[in-house]
Structures are given as C-alpha cells and as structure tokens.
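I have a structure I would like to understand better, so I am pasting it below and will then ask my questions one at a time.
Note that one protein chain of the assembly has been removed; the remaining protein chains are unaltered in position.
Let's look at subunit A:
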Amino acid sequence: MPEIRVTPLGAGQDVGRSCILVSIAGKNVMLDCGMHMGFSDDRRFPDFSYITRSGRLTDFLDCVIISHFHLDHCGALPYFSEMVGYDGPIYMTQPTQAICPILLEDYRKIAVDKKGEANFFTSQMIKDCMKKVVAVHLHQTVQVDDELEIKAYYAGHVLGAAMFQIKVGSESVVYTGDYNMTPDRHLGAAWIDKCRPNLLITESTYATTIRDSKRCRERDFLKKVLIPVFALGRAQELCILLETFWERMDLKAPIYFSTGLTEKANHYYKLFIPWTNQKIRKTFVQRNMFEFKHIKAFDRAFADSPGPMVVFATPGMLHAGQSLQIFRKWAGNEKNMVIMPGYCVQGTVGHKILSGQRKLEMEGRQVLEVKMQVEYMSFSAHADAKGIMQLVGQAEPENVLLVHGEAKKMEFLKQKIEQEFRVSCYMPANGETVTLPTSPSIPVGVSLGLLKREMAQGLLPDAKKPRLLHGTLIMKDSNFRLVSSEQALKELGLAEHQLRFTCRVHLHDTRKEQETAVRVYSHLKSVLKDHCVQHLPDGSVTVESILIQAAAHSEDPGTKVLLVSWTYQDEELGSYLTSLLKKGLPQAS
C-alpha cells in the first residue's frame, strides 16, 4: 500500500525543538532541526535515534529542509550535521542561509562563554554545516533527485521564512513551519496556491488561541520604551512603527539604534527587499525605508544625556555588550523602563529580571538594584485558530496533521477542521508515527488505436462513470502504456495462443449420430433465439463460433457423445451451452 509516514521527533509537548521526519514514496525528508531553549542537557535536541538505529543518516535521509532562522527550528542543525553526522543537502531560503549562522554563533557564545557548557558545537562546525546548504528561491521547483522535488512558499513571520512543498510523483506534503496570515509593517502574509497536497503539516501551538490584534500590541509598545533586541527580526518592524508614530505624535525625544550587529541587520533587510511586504517595496523606491529620519546611531556617551530617549540595543538577553552597559546605568531609576522582546536563556540578566529578581549580582560582587520597570512583550507573529483555517482553505489538502499539541486539548479544533474542510485531522505525539494511506494516480498513456476502437463501439464517454477498457499494459522503463492486445503482440513479437475447451456431454439416444445432431440443432435453434445457430453440411452444429459434434460412444451404441468445443473468448456461452445440453434433449415429437 502506498503511504506517507510522519513522525515528529523529540520529547515533551512544549514549543521548541521542531523536527519532523517525513517518508513519502520511498524518500525520507527531515523538516527543521530545532533546539529547545529551555533545557541545558540533551533534552534540548530532537531524538535522532528515531530516524535510524543503525546506518548512516546521510544514506537514509534524502534531504533536510529548514523553514526559518529561529533557533527552535535550526538551533540543532550544526549538532546534527557535524556531531551526529549528516553530509547530504540542507535546503533553506537565501535570507535564512545568511542569517542562520549569525544566530547560531550568537547562541554558541552564550552557551559556552556565559554558561560554560562543554560538548557544544564549535564555530568551525557552524561553518562546516553551512557549507552543506543549498539556497532556494520562492516558488522555484528544486529537484533534489530524479523523483523528489521541493518548492518554497512565502510564510511571513520573519525575514526569509518559508513553507515547503515536498513532492514525489503525484504525492505531496506541505510543511508550514511558522507562518502568519496577517501582514505586518515590514512583512507580508503567508500565501500558498491550491496545490491540494495529500497532507498539510502545521504547528498547533497557537491553534487554540485567538490573537490580539497587531494594533493593540503596537499600542502597548508605544506606551512604553530600552529595548534590547535580537539584532534581527522584530527590530525593523519596531523601527518602522516608531518612525511612523513619532511623526504623527510630533515627538521630540530621540530614538537610537545601537551599532554593530544591528547595522548588519539593516544591511540584510536591504539585501532582501523582495522578501518584505508590498508597501515597503513600493516606498523603498522613493526613499529607503530602512534609513530612518528619527532614528540615529547610538554612541555610548548618549546614555548619560539628560532627558527621555528610546534606545534599541543588543544583545537581546542583556547578557553582555552595549545593552547590558546601558541597563546598568539606567536600572536604578524607577522612571526608566526596559522592554524585553523575547525569550531569555537561563543564566542571563534578562532571564533574571523577567523572573522578578530585583537585586542582581554583577561581576566583582557588585549588587545592582533594579528599580526601573521591566516589561516582557511578545512581538512574534504566529497564525492563530483563524489563521490555520485560512491556510487550510488556501491549500486544500486531503489531510491535516498538527504537531506540538496535546490531542485531548485539541479535539474541538480537530472537529472544526474535519467538518469545515471534510478532511482527516491527525495529532501525533512526539515520537509517534502517523501513517497515511495514499492512492497515488499512475499516469498511463492509451494508444490512439485502442481509443478509436472503444469509441467505435458507439457508447459516448460519461465524465462521471468509469469506463471499462480491455487492453494490455506495457511497462517499460518508467513508461506505462495501454495498447490493444494485437498491438502488444506485434510490439513484443509474440504469437497469439488460442485456448480451446472441449467438453463431452453424454446423451441417451439410440438413433444415428446424424439424427442426434439434427435433434440438437432443432433444440438449440428454438431455445437460443438471440444467437446464430447453424447446421453445417458435415453434420456439426454451430452456435456463434462454438462447435458441437455428435459421435457414437465407442462402447455403448445407445449413448451418443456430444463434443462441445469453444475458444477462451466464448467461455461464457460455452459453459452455458454445456449445462443446457446436460439437461437433455426434448423428446422427438
């Protein structure tokens, strides 16, 4: 039975560590290779032993696909390729390829330098891993090999994020990664065509939420302001927002952007303008949306200037560098505020203040008292329950699979999807394999001669009813053709065999064979009104092409033997005649 198998890897139900194994028509693909930021031990990596207990991953997997640069989707990639061992191709979009190594290196530094972890991947491993990457463009069909092809679709969410279609023959799977269905200020909304995959795989993390509108999130942010940022991702969005509202609100307070990594970020965004939304692309021509009027480069001396100001600073978890410097200067004043834009790893200052700690021990045993307000804001854009329904409506899959959720908590969503779209919805736990039977269509070419012969039979084709055709299927290389039997014989150089059946029916009849034959003829003629029954000069009787001959029994003169003979093609009529004759002949009048 042809089937598609899906196994989400890793343990635990919480978000993080996205890694899904898909087997489709004999091909094996790994989707994403994420790290769980909450754990410091092996639990942070997916459980790769599910893939294959023995044997090399490179031989087993046909390719790895990474959807976007967030660490919970690519964080374990260097570990996987360099420490576990994989040398095959790794596919991702160009922006992802450019940005991934930066985040991986950033994270590696925190893990090793800050937390003193051993057994972590090295900078060289990140470089070696990225050498295996093949970049793909949006909507470009990429042939991984003769049979397997992939295509990336725009996913919104972050720069370079993509949804991927994986196709082998007529079977296909679409993996959404993280996406969002509402455009924001710098990115568009996810979009996919009516590709009708056998299966759509999507995250269920936010499937049971109803999302607060983007405007309200922005409003909240505007009410407040020191933002240590992950240099890439939301910073651009927030800059554009502030720039817009500073104009409208005629604000005078300066906005600063700390230099270094963030300059690189703007550089990347300019590079990847095609990946931003329509509005930005349009205005970029008039003026560069990433050059801001109200936002200037920061100088460390500014931290001591009087008066209010807004500063975007890195690194994002306040664990080192400029953001930590500014934080130390400003922490003691309750009129100040720090906004943390994302998850902070345990051990960093960011994590401590988000846990409510207000007295921090800095190096040299100095204690820093934190009087400034601390706000935790989430800026990441995910699709919610409504968004998932929209995407399923766009792609029109035959089946839907949700990962990262608890089945019991998603029964309603499952019913909703199943009812609205008349599809089956699966929710495997991590490590559990879902097997989907598929009925792939096999294209077969029908010969013109055969088609013409069928048409000549007079019946018009009916689009709604299947039509029975007799022919010979010739499978050569990867080619399937349906031809008439005669043509097949000719092509293959075979002679046609004739199968002939002969049956003996014993009749009690004392007269001569010739008279028995006449009796048989009269009987059959009267019974088989729809068939051509003939009495030939040599005494034999024919019914269509079936031959009946009467002979005397070799030992018993009172018994006549009827030889009924027919070809394989006349099997039905032949059997019928035989049973009819076995019933005996009517008495001669």
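Following the convention adopted for this analysis, a residue touches a chain if its C-beta (ideal position, glycine included) is under 8 Å from a C-beta of that chain, and two chains touch if they have at least 3 such contacts; residues count from 1.
In this text, contacts and distances are computed from a predicted model.
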{"item": "Chain not present in the shown complex, as UniProt names it (candidates \"DELLA protein\", \"Proteasome maturation protein\", \"WD repeat-containing protein 73\" or \"Cell division cycle associated 4\")", "value": "\"WD repeat-containing protein 73\""}
{"item": "Selected residue (touches chain absent from view) among A:Q94, A:S123, A:T208 or A:Q346", "value": "A:T208"}
{"item": "Residue of A:Q415, A:S439 or A:S485 touching the missing chain in the full complex", "value": "A:Q415"}
{"item": "Contacting the left-out chain in the complete assembly, out of A:Q373, A:N479 or A:T510", "value": "A:Q373"}
{"item": "Sole contact to the chain not displayed, among A:E171, A:E218, A:D509 or A:D570", "value": "A:E218"}
{"item": "Subunit A, residues in touch with the chain not shown (by the definition above)", "value": "206, 208-213, 215-220, 222-223, 244-245, 248-249, 354, 356, 373-378, 384-386, 389, 408-413, 415-416, 419"}
